[in-house]
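Every protein chain of the complex appears in place save one, which is left out.
Naming follows writing order (A and B), and every chain is counted from residue 1.
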Amino acid sequence: MGIYTRLALKALSLILVLFGVLFFVVVIFGATGLSDRVLSSIINEEVRLYRQSIAGQIHDTQALEEAVAKYRRELIRSYGLDRPWYERLPNMLLRVITLDLGRARLAQTFTGSNRISDIIMERLPNTVILVSTAIAINFLIGIFLGVRIATRPGSRLDRAASFLSAISYAVPTWWLGILFILIFAFYLKFFPYGGLYSSPPPSEPLLRALDVIWHAALPISVLVIVNVGLTIYVTRTIVLNIAQEDFVQVARVKGLPENLVNRRYIMRVAAPPILTNIILGLAGSIGGAILTETVFTWPGMGTLFFEAIVQSDEALILSLVYMFTLVYVVARFILEVLYIVVDPRVRI
Amino acid sequence: MSIKLEGGFKIFWSTWTGRVGLALLIILTGVSLYTVTALPVAEISSQWNNPQYWVDYPKSGPPAWVNLFSEKKLLETTTLIASSVQLSGNTKSIDLLYDYRADTYPSYLTLAVEKLRYTGTPPVLVLTIVRPDGYSVEAARLTVPPPRPGESPPILRFEQAPERILISSSDEFARNLAQLYGDRFDMLVSPNRILQEGPQRYLMGTPREDSITPLNGVYRFTLTAIQSTGETSIERVRILIGGEAYGVMGTDVIGRDLATGLLLGFPISLFIGVITSVIVTGIGATLGLVSGYMGGRIDNIIQRLADFVNNIPLLPILIFLVFSFGAKLWIIIFAFVAFGWPGLTIVTRSIVLQLRETQFIESARAVGASRLRILARHIFPHIAPFIIAQIIFFTPSFILLEAALSFLGLGDPSLPTWGQILELGFRSAAVYLGYWWWILPPGILIIITSLTFVMISLGLEPVVNPRVRGRTRA
Partner (left out) sequence: MNEALTVEGLKVYYRTEKGTVRAVDDVSFSLARGESLAVVGESGSGKSTLGLTLIRALPANASIVSGRVYINGEEILSLSLSDFRRRYSWRVISMVFQGAMNSLNPVLKVGDQIAEPLIYNGGASRGEAQRRAMDMIELVGLPREFYYRYPHELSGGMRQRIVIAMSLVMNPRILILDEPTSALDVTIQAQIINLVKDLIEKLSLSVMFITHDLALASDIADRIMVMYGGQIVELGSAERVLGEAPKHPYTEKLLASIPRLRGETIPEFIPGRPPDLASPPPGCRFHPRCPYVFDKCRSEEPPLFKVGEGHVARCWLHGE
């Protein structure tokens, strides 16, 4: 088996997960009658538009109503609403995958469209930016400090780090976000309460970018602070264990310079297990993203999820569950690729 | 086995996190027990979402003790209560005294009369208020409804719900105050203006230079029954003086006493956390045991399933499930269990795999012990401490998950949990308005509760994992 076979297998199992989740979700959607409601509302919308369009041509009320009713019956048949939900399954699956689920109840894009696919596509990059930046910063700080601390095991810094990482396991990310808003936005007035831009957003690109960064500062800080403790601790443990291995000593005896030993014999060997830990934390990051976005009203998919719940918008919730699973699967796959690149032992 | 427990406990006790964790757990359990026994839990939780129940409380009021720290004294909501009042014969009135010591005026004044019985002619209740400066003013007049055909004395009124008179919106009161100010203070102010600004201001204030300042001192509220030929007895008379501050922990936007809500959260979160953890660990460990020991196809199936479920991002699916099936406690717990078991199965399985290859298992097999017996007597005792440690370790994640779901609005609405309190806070923009008493305590309690279990877990680590023993570090 080579790299490619292994990657293909991984991709396959992840796609299986995606479909499994999709299937599961759509089945529940159908069985609880929610899909009926979604399709009904789609049909209602289309009937409304139809009525509008022919109202100019047919003036006789009776004929108008008949035409509309006929159209509605056609729609019901074509959407399969007259059949039990499990017969509509494949069609529903296709709809979810292509995000063709009609319109949202209240949510809107910046430009005013309320088609679900438009809204999601507009919000998706915001979520990706927020989460990726947080993971990257977490990664960098965590590994840097973790390595630092590994060189002094048992020191006070070491114990402080372990303790902090234990505490951060107990702190809800979203509450920390609320606390930060209270302190930094309400009392100190250093940072904004939330959102992506100030209103109105500055027009000059540089200022605009700075504005976004200013708005992203608190949510990213929260995401990093809660997770960095664990990253530091895990990195430290991994690096400590590897530093005690024989081949590290052999490298030194071979006369290799110390920084080369650190890079090639400690860090490169530590990369796979550290990466594994990031993979394991990925699912949690997604959950954390949803909650943190909500708290800071960051216009990403997380806040959208929250809005969908508040508005009981079933179609939107369905689409978002799918999208989140998709994002997770893609991110996971990217990391698995990285892992294979970094660890030659799994290429067999 | 008993020696192991004792030895284990000694090791646990030697770690400072274990001690602190255990102490916290005892405190938490204590508070929960107190809450469950001393408070009318069922009543409060069913009325938790009923604004009517909380109508007498101030809305979004900080706790009473903030007055210790600020110059400007906020008015604490106070209720003057007189029970089993008898108005008859010579004592046709009762007095309620109030010592007013604040720099802000009440936000409302209410008179509430519960369960009134009378004989003879229907009485008229008159409420008069005497100010510290000696001036008195009539605040309210309540005519008790006459007997209906078929009713015989004593006539019972105001039984189902107390009769409330919102004195602070009363035209009469405003007029009386206008008269007072005109006569005594030579100050001309229209009843309309008094009503607009709130009669309480004028009742409890005194003119100084161009404005009214609060008049601190003892106020006497006198309730008299006039035009009564018989006896009048009232079960409870209350005068509600609505302030801004209330209680130990303040109130939220509906007026709910946050201290009560927070207390109720103790037993609920402990319950949810521990029960879910036990179920998940039970199922996960059993599957892991079976998978690891039986091997073969069963192992394969369970492993595949565990991998699959493990790959599913938890929160979106949880949200979806709760949203689809409704936000009831058992559904939430079921969802947690359905998606939380794989982690434990995988770990248990690897331990069992290791154990399976040890020599004493082989010899037990060689001697002819049945699989079940081997599982029960040889493998399980080795896993038991680990399982218990896992239960404790997992508990905070469920507490946090439940809080997160509640925060998103998907919690069980009949249960006042800390997450729910925060949910309303967020939705009511408490954060942006700086209502720290609403925002901080629930989060801090969540953290402390989770920390308790984390610390106990850390304390248990050297017991369960002998390699870690002997380190002076916690």
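Methods note: contacts are C-beta pairs under 8 Å (C-beta built on N, C-alpha and C of every residue); 3 or more make two chains touch, one makes a residue touch a chain.
What you are looking at is a predicted structure, and each value in this text was computed from that prediction instead of being measured.
All shown chains touched by the missing chain in the whole complex, by label: A. Across the interface with the omitted chain, chain A contributes residues 245-247, 249-257, 260, 264-265, 268-269, 271-272, 342-345, 348.
The rule is short, and it goes like this: only the chains that are shown with their structure count from here on.
Residues 13-14, 16-17, 20-21, 25, 28-29, 32, 34, 154, 159, 162-163, 166-167, 169-172, 174-176, 178-179, 181-182, 185-187, 193, 283-284, 286-287, 290-291, 294-295, 305-306, 309-310, 314, 317-318, 320-321, 324-325, 328-329, 332 of chain A are the ones that touch chain B when the two sit in their complex. The residues of chain B lying in touch with chain A in their complex are 307-308, 311-317, 319-321, 323-325, 396, 400, 403-404, 407-410, 422, 425-426, 431-432, 434, 436, 439-440, 442-443, 446-447, 450-451, 454-455, 458, 473-474.
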